[in-house]
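Omission of a single protein chain aside, the complex is shown with its protein chains in their original locations.
And then chain A:
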Amino acid sequence: MTIHTKIDEKLNDKVLYQNLKGFATAYKASKENAYKGLDFEALRTKVHDLKDRDLNKVMQQFNQFKENVEKHGCKVFQAKTGDDACRYIADVMKSHGAKYMVKSKSMTSEEIQLNQYLEKEGLSPIETDLGEWILQIANEHPSHMVMPAIHKTRQQVAKIFSDYTGEKVDPDDIKAMVEIARRFLREYYFKAGVGMTGANVAVASTGTIGLVTNEGNARLSSTVPPVHIVLVGYEKLCDDFGQALDIVRVLPKSATGQIITSYTTWIKGRTPSHKNADGIKETHYVFLDNGRLAFLEHPKFKEALKCIRCGSCANICPAYEMVGGHVYGDRYIGSIGLILTALYQGDAAAKDILKMCIGCRACSFNCPSGIDLQTLISDLKLVVGKKYGINPVKKKVFKSVVAKPKRMKSLLSVGANFQFPLTTTNKLNQEKIIKTVPMLPKEMDFRKFPALASKTFSKRFFKDGYDQFSSQRKVFFYPGCAIEYFYPEMGLAMVKLLQKSGIQVDIPKVAACCGIPAIASGDPDNARTMIFNTLDKLNDAKDYEALLVLCPTCGGAIKHEFLDFTKADPDRYKKASQLGQMVTPVGQFLEDQGIQFKVIGNKTVTYHTPCHDSRSLSYSAEAFLSSVLGEQFIPLTDSNVCCGFGGTYSLDFSSISNGILNKKIENIEATKAEILVTDCPGCVMQINGGLMHQKKAVKVMHLTEFIENHLVVVE
């Protein structure tokens, strides 16, 4: 099945849609509550730093752990591969003549596909976590790391239970279903010869594991059977209880929005166990490598080994929310799932799913271990793009058009001159749009496309004499492709406003692309060409107060990606670094100038925060608009959640893009505002296109146009 077939199947699953949408909303509220009064940034920095270590350090922790448990007669096995781990566990079961093994939830066992292995050997692992048990008897795998059966309804579970037990199950009575699980699984705890758990932390100073659960199944699995096997990845090691508790403090809050789970259990091997002749439990620790140890030495990917498996990168991912974990991930799920699939299973297994990341960066800002997940995904996209190739049409467009600024200019100018038979005026807002795009596949037809501007921004800037204004105070403005070719009026509105305030605006002589479309598509070579083109055409930083952008994605690229791509070229790197520090979104610049505005008219306004405004440039115009507009400003629910654009993503994964956009439009409609302001031309293209397609009368404006038309400067 191709990735697109899988996506379509999930997008048509109404149950999945409702479950994930409901969860996303509820999760955000409970997480915020759970962290109330705490400094999330400080907590996650702590976890990030305690997990920041090299192979040598981890092996020191391992040796200390091993010594601490072996001296009391526990067994420690170092599994190089998943199969090594599976074989060891099967051997322990066989040596005890144990047919059944009760196990609590362990993503590591999903990683090594332990159940499949044991079943082939004629052994019976029994999942005791309710969600995992449902899936085990339904012969499925988890779609979320913490809520494995989130894709199921109560009716579906009732059917699974009634098929399995042969009993009649009330399809609406969840409590009764939980009772069934209690009854059936209770029997297995006492039948099983072996119990297996994972470990959320492994404390080196004593050789103690920590387990975080709600159901109490890990306590029973580690208590009732005479043998306990712990399956754990090396990355779960930490020095002492101080560190372990730092992790436990964030894990449940980020995972389910709980302050703490019902049970946090600290176990040191060889506890009393009456089922053994010597009255003491037999304890085995299986430490899994499966690629971990190699990546601890990798300059970038070692970050992925800081994951504490809370699953929150899925909880806040707009693309995950559309398709769920059976598509957005593999054995591991969410952003970290895309990454770990590449690291543990190989890039061939990850090459398609990596593309599903829209690049909104929400996960990077939400990770309680401070992993910059989106950057790792972006890096991996470049690796697999180069190795397996990208969409050939895109590659050709990048190479022969976008990476060649002059050719792009002349091609688009031809387009602008000859598009008129295709264009029309959208009646509701009088904007020029493309009437119908020839041969556009149906799934891509979810928004109207803006017409190309008849004259580019640069052309109007020079032709209309905006370059003639001179002043001691100067800023440099990088327009980016969207302003240059589609929305010159957004740029001109800003230029006029700044010149009125006595500030000279300079722009590049030739417009070039910032490279983000190529980076997001996994095309490093063309991205490099585009970045060098742009960088070489930007003026030096020293003459200017700021480098202004109206597109925060371009701004973020100059600030972050330009550094990555110029590392081997000191001159360019220095220039990129100096310019990067000066990148300022226009709203921020205006606020910094202390210019006072007041509103004219009484239109109601709401605001969408562009992903790269808040998460690449640390800015949102919400506070500014709210203070200028007072009661005319209506806050937008999920204002900083992605609009679904993502550049060419909205064409590659149009159905996901459309789904995300629809949620944005629902929220916009709920505000009943007449105007939606945002400060990214990409978001304008997406949201305005969607609203026009759905014939909704909300006016969409870039911040600069809104200021020009609806605010006046208070002298």
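Things worth noting here:
As a working rule, contacts are C-beta pairs under 8 Å (C-beta built on N, C-alpha and C of every residue); 3 or more make two chains touch, one makes a residue touch a chain; residues count from 1.
One rule holds for everything that comes next: contacts and distances are computed from a predicted model.
Name of the non-displayed chain as stated in its UniProt record, restricted to "LUD domain-containing protein", "tRNA N6-adenosine threonylcarbamoyltransferase", "Copper oxidase" or "ABC transporter permease": "LUD domain-containing protein". Considering the full assembly, A:D240 is the residue among A:E121, A:E140 or A:D240 that touches the omitted chain.
Contact with the omitted chain, checked across A:Q136, A:T261 or A:Q686, is made by A:T261.
Of the listed positions A:H48, A:K75 or A:R270, the one in contact with the omitted chain in the full complex is A:R270.
Contact with the omitted chain, checked across A:Q61, A:N217 or A:T584, is made by A:N217. Within the entire complex, the positions of chain A that touch the omitted partner chain are 19, 22-23, 26, 72-73, 128-131, 134, 147-150, 152-154, 157, 174-175, 177-178, 181-182, 185-187, 189-190, 203, 205-208, 214-217, 219-220, 223-224, 240-242, 245, 248-249, 256, 259-274, 280-281.
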